[in-house]
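Here the structure is laid out as structure tokens; the discussion comes afterwards.
Up next, chain A:
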Amino acid sequence: MLTINHFLALSAILFVIGVVGVLTRRNVIVIMMCIELMLNAVNLTFISFAYYLGDMTGHVFVFMVMAVAAAEAAVGLAIVMALFRNRETVDVDRVSLLKH
Partner candidate 1 sequence: MELLIFYMFAIVSVAFAIFMIVARKPVSSAISLIGVMFCLAVFYVLLNAHLIAALQILVYAGAIMVLFLFVIMLLNLREKQGAISYHRTALQLAGVAVFCALLVPFMSMVTIPGTSGGAGVSADFGTTAGVGKLLYTDFLLPFEIASILLLAALVGAVALTKLKMK
Partner candidate 2 sequence: MDSIPILSLLTFLPLAGALLILFIDKNNKGLIRGAAFTTTVIVFLMSVPLYFYFENTYEMQFVEKHEWIPAWGVYYSLGIDGISLFLVLLTTLITAICVASTWTAIDKHIKEFMISMLILETGMIGVFCALDFFLFYVLWEVMLIPMYLMIGIWGGQRRIYAAVKFFLFTMFGSVLMLVAILWLYFHLHELTGQYSFDILSYHGLKIDPSAQFWLFLAFFMAFAIKVPMFPFHTWLPDAHVQAPTAGSVILAGILLKMGTYGFLRFSLPIFPEAAADAVWWISSLAVIGIIYGALVAMVQEDVKKLVAYSSVSHLGFVMLGIFAMNTQAIEGGMLQMINHGISTGALFLIVGVLYERRHTRLISEYGGVSKKMPIFAVIFMIVTLSSIGLPGLNGFVGEFLILLGVWKANPLFAVLATTGVIWAAVYMLWMFQRVMLGKITNPKNEKLTDLSLREIAYFTPLIVFIFVLGVFPTPFIKKMEPSINHLVEQTRTSVVVQIENEKTADGKMAIAIKPPVDKTSADDGEG
């Protein structure tokens, strides 16, 4: 019997993978992809809750998250472009002028 718990567990796992990706990858673009993965995981949560609650707010929310994800991707990639132009790198560990 497929329950909401299956979906929630799956989305939790995907979310965690996204978090771990953010924490371990050095490539900005990959990090951004990890964040996308996290957002996707959240979307899955929303949709499953919406389904099991019988309430479409979750769908609206996911719709908005997609818009946000698109916007973030646009700005984020623009930032990466600018970074690359300045530094010739997308390695976040090398982006540490500002510290202490």
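Selection rule, in plain terms: all candidates are chains of the complex that A comes from, given by their letters.
Note that in this section a contact is a pair of C-beta atoms (placed from the backbone, for glycine too) under 8 Å apart; a residue touches a chain by one contact, two chains touch by 3 or more; residues count from 1.
Keep in mind that what you see is a predicted model, and the values were worked out from it rather than measured.
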Direct contact with chain A in this complex, candidates 1 or 2: 1
Touching residues (chain side chain A, partner candidate 1) in the complex: 1-21, 23-27, 29-30, 32-34, 36-37, 40, 43-44, 47-54, 56-57, 59-60, 62-64, 66-75, 77-82, 84, 90
